[in-house]
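Every protein chain except one is present and positioned as in the full complex.
Here is subunit A:
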Amino acid sequence: MKQILKNRLLIFLGLLVFYAIIQILLSTNILNDVLMGINVILAVSLNLINGFTGQFSLGHAGFMSIGAYTSAIITYKLGLPFPLALLVGGISAGIAGILIGIPSLRLKGDYLAITTLGFGEIIRVIFLNTEYVGGASGLSGIPKYTNWTWVFWIAVITVVLIKNFINSSYGRCCVAIREDETAAESMGINTTYYKTLAFTIGAFFAGIGGALYAHNFYIIQPETFNFMKSFDILTMVVLGGLGSITGSILSAIFLTFVYALLQDYAALRMVIYAILLIIVMLFRPEGLMGTKEFSLKKLFKKGEKSSEFTVN
């Protein structure tokens, strides 16, 4: 018990240090955006669906756009406070997750992938044709509320909640579904319920990620959330390892740096992503981390250096 408390304290201190380092880098303008944290939220939430529950979703950008637009309407159009916007953004994306999840989770594998992609595109087309949110030109003038403090702590909360979900009996059911859906069902697991649950939670956090994204960039357009965005997030999840939270966190941070470095060369960046995806799949299909997690305990046992962003 004492050991666990000590570990938690260490993790918390590590997080504070990490938070402070980035805050200093941001205030000295060495770093200039907080996309890293938003990407962590998106990657971890997609990993819950794709990695832990084994439901291959390509519609994450769609959920993100729902969160982004709803929250922008709340702060920008209605003038309500930002925390409320975050919450409502997440909830509306979660509701969309339920609505999309229940019918489409009857499908499996590549069919599900293409259906979720289709749903993402339909959401995009709906925003494209809604004059209230600016149609194709999008909403501009969204107040910039997102800062490192918000992003960091929401990312931490997301990771902790999703990690605890996975370690709960609910999460175990999700992993059972990933391993073998038919077997899980015959063991009495209500697969539709757990798949929808994972889908909804994933969508909820994607919505919050979208809300943070909207309030970071001043402008959102339907085009921002096309399926290229979903592929971006997918690359993070796949690279880090389908089924590893720390893997997703690390690869989200790594790919955000790649993104920042290659900001002016969008095509080159996508080529690199594509080659990464292919190479990882050919030589290490389980992703860099596989289903393993970093944990302080193991690190201390091996006597290696600890890393700041470990949350286990």
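We adopt the following convention: contacts are C-beta pairs under 8 Å (C-beta built on N, C-alpha and C of every residue); 3 or more make two chains touch, one makes a residue touch a chain; residues count from 1.
Quick note on the criterion: contacts and distances are computed from a predicted model.
Per the UniProt record, the absent chain's protein name among "4Fe-4S dicluster domain-containing protein", "Pyruvate dehydrogenase E1 component subunit alpha", "ABC transporter" or "Sulfur carrier protein ThiS" is "ABC transporter". Shown as candidates are A:R8, A:R106 or A:K144; the residue that touches the absent chain is A:R106. If you put the hidden chain back, the residue from A:L10, A:L80 or A:I126 that touches it is A:I126. For subunit A, the residues touching the chain absent from view are 54, 56, 103-104, 106-107, 109-111, 113-115, 117-119, 121-122, 125-126, 128-129, 182, 186, 231, 234, 238, 242, 266-268, 270-271, 273-278, 281-282, 285.
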